[in-house]
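Below you'll find the structure I mean.
== chain A ==
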Amino acid sequence: MIAFQTFLVLVMIVAALRAATSKDLMDAVIACTLVSLMASIVFYFLHAPDVAMAEAAIGAGLSAAIFIFAINRTERQE
Partner candidate 1 sequence: MRTVVSLTLIVIVAIGVIVSLSQVPVGAEAARQEGRLDQDGVNFGRYYNSRAVEETGATNVVASVVVSYRGLDTLGEVAVLFIAALGVVTLLGTKQERKAKREVEQASLIVFTGCRFLFPLILLFATYIFAHGHLTPGGGFQGGAVTASGFVLIYLGCRGRSVGPKQLSATESLSGLVFVMIGLVGLALGGSFLLNFLPRGTTYALFSAGVIPIIYVAIGLKVSSELGSIVGALAGEGE
Partner candidate 2 sequence: MVSPIILIAVPLGLAFLTTLLGLLSEKLPKYVPAVAMAFNLVVSIRLLPRALQSPIVARTAGLSPPFSIHLVAGPLGMMLSVLISLVGLLIAIYAIGYMGKGPGSRYHALYLLLLAGATGVVLTGDLFNLFVFFEILCISSYALVGCRGDKPGIESAAKYLIQGAIGSSLALVGIGFLYGLFGTLSMADIASNIASVSPMAVFISMALLVTGFGVEGAIFPLNAWLPDAHSSAPSSISAILSGIAIKAGIYAVARIVFTVYGAEAILVFVAVVGLLTLLVGEMSAFSQSNIKRLLAYSSIGQVGLIVFALGLASVRGVEGALFLVVSHALAKALLFLSTGYMIYRAGSMEISSLHGMGRKMPVSSVCFTIAAFSLIGLPPFIGFPGKFMIISAALAKADTLFTVLIAIGLLGTVVEGAYFFRIVQGLYFKEAPEGAGTNPGEDVEAPLSALVPICVLAVAIVAVGVCPCVLTRYLGAAAADLLDKAAYIRHVLGV
């Protein structure tokens, strides 16, 4: 189990680096959503199901949506 969690954390870090470096904002937002999704799974393994639900619904779902709405109304390239 710990190996799987380590893998999740690594995916998180790599996705965060992608979000930090990507020139395309939509790309960065998707990477950021991936970070939240991985975090939500890690929360589940840390015995925090309530937080996992909240992070999956808010962090991975809703914030991605509002980011994309905002990018739609502004510009996509950095």
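Keep in mind how these were chosen: all candidates are chains of the complex that A comes from, given by their letters.
Just so it is clear, a contact is a pair of C-beta atoms (placed from the backbone, for glycine too) under 8 Å apart; a residue touches a chain by one contact, two chains touch by 3 or more; residues count from 1.
Quick caveat, the model's predicted, so the values are computed rather than measured.
> Pick the candidate that touches chain A in this complex from 1 or 2.
The touching one is 1.
> Taking the complex as given, what residues does chain A use to touch candidate 1?
Answer in residue numbers: 49-50, 52-54, 57-58, 61-62, 65-66, 69-70, 73.
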